[in-house]
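Below are the structure tokens for one structure; questions will follow.
One protein chain is absent from this view; the other protein chains keep their places.
We call the chains A and B, going by the order they appear; numbering starts again at 1 in every chain.
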Amino acid sequence: MRDMLKVTNLAVYVDDVCLLEPISFRLREGEPLTILGQTGSGKSLLAQAIMGLLPDELRLVGQVEVLGNVLSLAERRALWGREMVMLPQEPWHALDPLMKGHDQVKEVYQLVQGDDKASAEHKTRLDLAHVGLTENGHKRPGQLSGGMAQRLAITAATAAGANLILADEPTKGLDVTRRDDIVRLLQARAEGGSLLTITHDVAIAHQLAGRLMVIKGGALVEEGDAQQILNQPKDDYTKALIAAEPKQWPKPRLAEVGNTLVLEADKLAIERGGRTLFKDISFSVHQDEVVGVVGDSGCGKSSLGDALLGLLPLQQGHLNRLSSASKPYQWLKLYQDPPSAFTSSVSLQQLLDDLVQLHHLDQSRIAPLMARLSLPEGILERNCLSVSGGELQRFAILRALLLDPVFLFADEPTSRLDPITAQEVTQLLVELARETGCAVLLVSHDPDLVSKTCDQVIRLS
Amino acid sequence: MTLRASQWAGLSLLIGLMLFSVLGITLSPYSISQQDLNAILVPPNADHWLGTDHFGRSMLSRMAHAIGLSFALGILCVVTSALLGTALGVTAVWAGKRVDQALAILVNILLALPGLVIVLLFAAIAPGSFWVLYIAISLVQWVEYFRVTRAITQGVIQSPARQSSNMMGFGTWYQFKRHIWPAIAPSVFTLAAFGGANAILTMASLGFVYVGIQPPLAELGLMTVELFPFYSEAPWLLAQPLVVIALMVFGFHLLAGKRA
Partner (left out) sequence: MKALLLKRLLQLITVVWGVGTLTFVLMRSLPGDMAYRIAASRYGQDNVNSDAAALVREELGLNQHPLEAYWHWLTDLLQFNLGNSMVSGLPVIESVQHMLGHSMLLAFAGLMVSILIAIPLGLLSAWRGNPLDSVLMGLSSAIRAMPVFVIGVLFVLLFALHLGWFPVAGYGTFAHLVLPAVTLALSLAAVSNRVVRDSAKQTFRAAFYQFSKVKGLSTWQTFQRHGVRNIAVPVVAFFGIQLVSMIEGIVMIESLFSWPGIGHGLAHAIFARDIPVIQGAALAMGVVFVLLNTLVDLLCLWIDPRGVEQ
């Protein structure tokens, strides 16, 4: 097996600050390598550094050897498309928004491979048919779904023959079912070459097999055969990463749900933009019950929650809020993207003060709740943009709990958080809701997460 | 709100010009129309610090008044159009579809003619009137605040942050104070700075084509035309209004910080 890629002490600096700690590895033909670590650990710079795509203000040290030769930046650039290629994180952004998908593949055959028009056209058609995009080739990227866009991007990237593929979070934001397609496509495209994947998703590491490196805060903690590490992790961090996967979460303690009904939904239907998202959905929610909602993106999971809160009109059906003693402000929502759910114009303390003043709340309840949610004291002086996503989501829970909610709609509350934090936040949310007798509607794209936390699951398709 | 160095420079420039105007108006012994036929087109000297024009009038007094007039108009127009445009922009989003559509039609009418042409037509009705100029320019300028405020407010109204405050029971004023105003304030400030420059420019343009403020009043555009024939005998005179217009506009542009 020849070395496709050999990296020696590669590191990235901005001025004197190290963004990516020195890393060394080799990528052999036919043996995929996966680099696993949390987002924000500098690993996203790795693929760019290998390609030679770092922004000017970043400094690169170390050596990159491609196919047995130490190559300079310019020499690596000459291999783009033909020998090596990097797949984008966000395919929607990586495709020209104004050009039809078909043409974005065809131009590679024409301009890079030097094919004439007819043969480029022919090859493009075959390629698109191969990835199931025949019907959608004439669309612009904005009209494609995330999975389709990623398939198109992979096809375009490898059209010029590159089989050394660097993929940086190639399945970011995709549903679980789409994720497996993309991984299989990547494996197929790397045939005869090799695949370097950078991800935070343990499931992808499983699926790709080959070799695995686990990175924490830019430094290597464990390296070896993927299956072996994932089955018998040695390092604590690796263990935590694996345990944070919803599939590995402990089986929930199925508390006996109270008999008090909070909400009854009868044959609901919701439309958005003239299209009926779903219909004939009936269920009821009890006090201190956690109800999960799952389904692929675009199926109306979030719309269902919004409708229950009265933020969206119902197309059909009937909704009965049974908790008659509750005030409107006790029906609340936790948002997917924590920073967007707060104004950055004032400090978090000010936001709490506003709430205490408005509803004449007992100030002394704040401190114990902060401790319970492990929110550090100093955090309140900052505004929402200068605290981490996990802290902010816990602060959101704090703010909601102060109002003694009877119903909380949590809209993918942890999908923007890294897996370990996501696990903590989800578990805290469920525990606190059960303690305070609040019903929770938990929307998630991850069926495992829902099955491990919820008493009742609503599936939308 | 913190200003950057270039914004401070712009602000200082504008304050400097204002000080010159106030001191000139209050301290100069000459009025703007007082003629001294023995001192025509004299260069700057101890009596007339900026020289005299073709009627022997003190350029210092005339410049001070002209600058004062420009600032007065600029500030009046900015305050009026900013208040009107921002208030209507927020209202258009909040008050529902009907109000929004009605305002959209009004804005479309105003946008159907270039601003200067609207101001020119108003100027034709009452030649030389400062107040008609003020009304016309404000009428043209509020539209920009309206459009920007409306667009940003639309985003804020949809935002999870505003929605969440609403669900928690916070009222309209709170939502404006915490969510809408912080989002629109920077843009309103930038528009106001450019609006000040534009108001001053429009008045000077009208003066320049002789349909704005009328003689013997001192106005920068008008002075440019009046002094143009003497460009070779007394170039320092023609330079004064030209330089001051450029400085005022530049000051406002610097203060704006961003680009429109």
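Operating definition for what follows: a contact is a pair of C-beta atoms (placed from the backbone, for glycine too) under 8 Å apart; a residue touches a chain by one contact, two chains touch by 3 or more.
Quick caveat: nothing in here was measured; it's all calculated off a predicted structure.
Only one of the listed residues, A:1, A:98 or A:325, touches the absent chain: A:98. Only one residue in the set A:46, A:153, A:312 or A:352 touches the chain that does not appear here, and it is A:153.
Set against the missing chain, the residues A:59, A:82, A:130 or A:327 yield one that touches it, A:82. In the full complex, chain A touches the hidden chain at residues 51, 53, 77, 80-82, 85-86, 88, 90, 93-99, 107-108, 111-112, 140, 142-143, 153, 156-157, 159-160, 162. Chain B residues in contact with the hidden partner, per the touch definition given at the top, are 105, 108-109, 111-117, 120-125, 127, 201, 204-205, 208-211, 221, 224, 228, 231-232, 238, 242, 245-247, 249-250, 253, 259.
Quick note on the criterion: only the chains that are shown with their structure count from here on.
The mean-CA centres of chain A and chain B are about 49 angstrom from one another, to the nearest whole unit. The residues of chain B lying in touch with chain A in their complex are 159-161, 163-165, 167-170, 174, 178-179, 182. On the chain A side of its complex with chain B, the touching residues are 309, 311, 327-329, 331-333, 335, 337, 340-346, 354-355, 358-359, 399, 403.
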